[in-house]
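Every protein chain of the complex appears in place save one, which is left out.
Residue numbering begins at 1 within each chain, and the chains themselves are lettered A and B in the order written.
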Amino acid sequence: MTATEAPRKGVLGQRLVRREDPELLTGEARFVADLKVSGTLHLALVRSPMAHARLASVDVSPALEVPGVVAAYSGADLEGEWAGPLPCAWPVTDDMRQPAHLPLAAREVCYVGDAVAVVVAESEYAARDGAEAVLVDYDPLPVVVDLEEAAADRALAHEELGTNTSYVWELKPDEAAVEAAFASAAHVVSGRYVQQRLIPSAMEPRGVLVVPQPFGGEFTVYSATQIPHILKVMLAVTTGISETSLRVIAPSVGGGFGSKLNVYAEEVLALTLARMLKRPVRWIETRSEATQATIQGRGQIQEIELAADERGRIQAVRVRLLADMGAYLQLVTPGVPLLGAFLYSGVYDVPAYSLSCRSVFTNLTPTDAYRGAGRPEATYAIERAVDLLARRVGVDPAEIRRRNYIRPEQFPYSSVAGLVYDSGAYEAALDKALQLAGYEELRAEQARRREAGERHQLGIGVSSYMEMCGLAPSRVLASLNYSAGGWEAATVRILPTGKVQVVTGTAPHGQGHETSWSMIAADRLGISPDDVEVLHSDTAIAPYGLDTYGSRSLSVGGVAVAIATDRVIDKARQIAAHQLEIAPEDLDYGGGEFRAKGSPERSMALGAVAFEAFTAHDLPEGLEPNLEASSHFDPPNFTFPFGTHVCVVEIDTETGGVGLASYVAVDDCGNQVNPLIVEGQVHGGITQGIAQALFEKASYDDQGNLLTSTFMDYLVPAASELPSFVTGSTVTPSPTNVLGVKGVGEAGTIGSAPAVINAVVDALSTYGVEDIEMPATPERVWRAIEQGRRP
Amino acid sequence: MIPASFDYERARSVEAAIRLLTERGEEAKLLAGGHSLLPLMRLRMATPGLLVDLGGIRELSYVRRSGDDLAIGALTRHCDLAANELARADSPLLAHVAGQIGDPQVRHRGTIGGSLAHGDPASDLPAACLALGASFLVAGSAGERRIPADEFFRGFLETALRPDEVLVEISVPRHAEAGWSFQKFTRRAQDWAIVGVAAVSDGSTRISLVNMGSTPLRATAAEEALAGGASAEEAAARAADGLEPPSDLNASPEYRRHLASVLTRRALEECAAVT
Partner (left out) sequence: MRVSLTVNGKDRADEVEPRLLLVHYLRDVLGLTGTNIGCDTSSCGACTVLVDGESVKSCTMLAVQAEGTEVSTIEGLASDGVLHPLQEAFREHHGLQCGYCTPGMVMAASSLLAEHPHPSEAEVRVGLEGNLCRCTGYHNIVKAVLSAVAP
C-alpha cells in the first residue's frame, strides 16, 4: 500500500455538491416535528427531579383537569403494557449485571430525568400544562454520582443488584510479557485521564410520531433515529406488536452522533399509547429534556502506563478503565469501552498489552455511543501518554512518534491486542501534517515568545491516531457478545427507462449517502449520478439494513452498493450477450453500454438491456426477468483509518484563556468517494473533539442534578470560538473491500481532543505542567499556571 | 418549552402602562424586547399573570443630546444604540457595550431599558451605566423621578423601580474626550460575561464590574486607590476588594477576583491609551 495510488477515473473522487441540499436549504425537508397528521395527540413526560428515590405516590388526576388533556398515566398504570424491558443488545460478559429498565419508572427513579408519568393531550401546550400539574411524592435514596465512589460500592445505584459493578472485562494476552517489559523498562510513564461526560447535542432533539393505519392494526413509526431497522425489531420485542405490523421511517434526521443510535423509552411509549388510544401520537423532545433523557457520551477514568526502552520505544501498554454506565444499560452502553479496548497501543508497534475494564452504575443519565465511542477515549490516553514519554526521553513529540510507528511494510499488521490492521502509512501523514502546519517555524516562534516572556504563549500539540471502524465483521461482533451482526444490505435496480434505483440499509442523517451512493453506482455503471436515485430509511422500502453508526456506512453499506451494482452489470451482460448473439465474456462494458470486443459498433445500451429484462420477451434460457441484484455484505475485517493532527493554541497566561491559533488535520480514510463530504466530516469531527478538550462537560452536583441542562450552560462552541481548519489527506486504500475505502465519520473527533490538550500542556510546560483535565477551562489553565509559578 | 398562560395587553403609552401596572400590582410584568423575561417564562421560572407589552411605544426609542448628557429612550434596542452615530460620538463606551451583548439576534430585540430594569449583575449595560455615572428617569403613578445608577441596583435582579413604575429614559454624561474601556471575559462570544470591567477616565476614573456580586458594582477600592495616586497595576490589584463574587460552573470566586484585577488593569491601560 502506498500513498501515491492515483484515483480512478470516473465519478469517484469528484467534489460533487450534494443532492440532499436543496430541500434542506429551502425548509422543505421534513423532520419528525414537521410531520402533521390530523388528530394527533401530543405527549409530555413528567421527569424525576431526584436522582434516586422511591416513588411514594404518582397522582396524575390533576392533569386530567387541564383543558385539552386526554389521558395521563403513571408508570404503574402502564406496567402491564410492556412485553419486554428496554433493550440492551450488548451483554459483554455472561455475568453482566443489569437493572430492570421500563419506559416509565413504576417504583423507583434512578436518575434525574427518569420519566415517571406521561400526559396525553390535544396540543403540545396542553400536554405541557398537564405535565406541570402531575403530583409526585419521592422518598429519597442514597445517590451515586462519583465514578470512583461508585466502584467502591459505598452507596448503590440499584440496591437490588448488591453492587454498582455491571461487569469486569479483561484483555490480557500475555501478562508475563507485560510484567517483564515494565521490570526492564528504561522509562515508565503513567497518566490518569478523566473522560468527562459529554452531551451529544445533535441540533435536532429526538422525536417520534406513531400513526396507526386505518385498517389491519398496523403502525407507522416516524422517528428521529439513526437505526430504523434495529428500532423496528426492538419495538416488536418491547411492545409485543408483530414485526409485520410495524413500519419504521426515519425522515430527515437532524444529526445523531450516536445519540439516536438507541431504542428509547419515548419511542416505545408513543407506540404503546397509539395502540391503546387508537390515535396518532407524537412526542417531541425539548432541549432541556435532551440533555437529561438522551444518552450521554464518554464518562471514563483511564489509567495508562507505558514501559519504554532507552530510546523511548514502547515495550508495553497497561490500562485500567473505570467506565460510567449511568443508571441503566441502553442499547450498546456496556460495549462502548470495548470499542476502544483494543486500541490503547495506538499507531505504535507495541509488543505487550494488558487492559482491564470495570463498568459501574451511577445515578446519572445512561451513557452510550457518542461520536467515536471508546476510540476517542483510547486515542486520548495513548496520545497523552506518548507526549509524556517524549518529555521523559527528552525528544520532540513528533520524534517519539516516529520511533514507535508501525512501519508501512508491517501491514497487514497483527496487533498485540488481537486486531489485524488493514493498511497504513503513519509517518507519511505525520510528515504532511507537520509540513502543512509549518512545524519548525512554529517551534521557533514558540521559543521566541518564551524567551521574550510574552503574555500570549504558544502551544503546539501533535496527535497521531488510527481507529477501527466500519462496524463490523459479524463473527467478531459475536466474539464480543454483541447480539446482532454488522453486515449491510443494498439492492440495485435498473428501471425500464434505464434509470437506476439504489436501495440501501444505511440510514443517513447528514452524511450525504444519497449523493455518495449514487456516485458509487454511477461510477461502476458509467452513467451520470443524476440518473441514480437512492432510497433509504424506510423499512417498507429498504427492508434490510443495520443502519448508520460507527463510521460503517461507506465501508460496509457503500461497498454493498458497489457489489450489488457489479452483480447487476453481470446480469445485464448475459442479456446483452443474448441480444447481440455473442458470448458474455466477449462484451466490454463502459459508459452505460455493452460493446463487442473488437467490433464496438455491435453495442447495446444499459437502458435497452433493462427494457429487455423488463418485458422479458427474449431472455436467455433460465434467466429470470428484471434487472436487479442485491448484496448483503459482511466485511471480512474492520477498516483502520488514521492520520495526524497538529493543533496550535495561544494561551493568555494572565487569564488562562485558550485561543485556537491554527489547526491542521491530515487524515487517511483510503479512497475518497467525495472529498467535499470527507472534508465536511473531518471539520465536524475536529470540532466535537475541540469541544471536549476546551468547552463541554456534563456537570452534576453531588445530588445528581445536571447543572448544564441547557445550551446556556452546556457550551457547544459556535463559529466565533473556532478557527478555519487546514485539512490534507493521504490515500492508503483498504485492501479489505472493493472500493478501498475506510470510514471518516469519527476520525476527526478521535484525532482532535488529544491534539488540543497536548498543545495546551505544551504551552504550559514551562510552568512544569504535565497534564490538565478536560475541558481545559480558563480557570483550570490559570490554576495550572499559578501552581507552576509557586516556588 | 412553553410559558404558562398569562394575560397580555399592548400599552399604547407610558401612562397606559402605568395604569395597568397599578391595577394588576405585582402579578403584572413589563415586556420590552422580552429577552430577559421570556427565557425565564419558557422555563416556567417566571409566571406573570399579566404582560404589559411596551413594544408599541415607538417614541421611547431615541438617542439625543440633552444638555451635557446623552439621553436614550428606554426602548432603544441594543443594535440601534450600537450603530447610532451620536451615541458612538458622545458615549462610545455605551455604544460599544451595546454591541457586545448576547448575539445579533438578541441585540435586534433586546432594549436598554429592559436590560437595566432586569438588573442582572451578569449583564453588561448596568455596569456600563455605573461607570458612566448614568441616571434613569422613571415614571409612575406618583409622577416622574430620576434615580442615579449608583442607587438603582438594589439586590439580585432587584432595582429601585416600584411595581407601578416604568423606566423611560437613560441619561449618561457625554464622554467623547474621556478614556474608556470595556473588558469582557467569556468562554463563548454569545455568553454572559464571566467577569466584565467597564472604566471611564476623565480626570477621575470610574470602574464598574460585571458578574462580581449580586448586583452590578463599582470597584470602589480600586477607584479610591487610583484617586490616592496608585498605579494602574496597584489599583487593579484591589479591584475585587470587599466583594463576594459568585461561584458557578465557569469560575470560582477566587478566579473571578483574579480576573477582575487583570481586566481592570487592562481597562485602565486602555483608558490611558485613549486619552
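Convention: contacts are C-beta pairs under 8 Å (C-beta built on N, C-alpha and C of every residue); 3 or more make two chains touch, one makes a residue touch a chain.
Model, not experiment: these values are computed from the prediction.
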| query | Which listed residue (A:Glu20, A:Glu467 or A:Glu650) would be found touching the missing chain in the intact complex? | reply | A:Glu20
| said: For the chain left out of this view, which of A:Arg30, A:Arg311 or A:Arg407 touches it? | reply: A:Arg30
| remark: Which of A:Ala202, A:Ala307 or A:Val781 touches the missing chain? It is A:Ala202
| field | Touch with the omitted chain, as defined above, among B:Glu27, B:Glu59, B:Asp103 or B:Glu244 | value | B:Asp103
| request: Kindly note down the residues of chain A that lie in touch with the hidden chain. | output: 17-18, 20-22, 24-31, 33-34, 36, 124-125, 201-205, 252-255, 257, 286-288, 509-512, 676-677, 679-680, 683-688, 710-712, 716, 718-720, 722, 724-725, 748
| query | Taking the full complex into account, what residues of chain B touch the chain not shown? | reply | 1-8, 10, 31, 34-35, 38-39, 42-43, 51, 53, 55-56, 79, 102-106, 108-109, 188-190
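FYI, only the chains that are shown with their structure count from here on.
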| message | Nearest whole angstrom, what separates the Cα centre of chain A from the Cα centre of chain B? | response | 44
| query | Can you list the chain B residues touching chain A in their complex? | reply | 1-2, 4-5, 43-44, 185, 187-191, 194, 249-252, 255, 258-259, 262-263
| task | Going by the contact rule at the top, pick out the chain A residues touching chain B in the complex. | result | 124-125, 128-129, 132, 286, 288, 654-655, 657, 695, 699, 707-708, 710, 712-713, 715, 717-718, 720-721, 777-779, 782-783
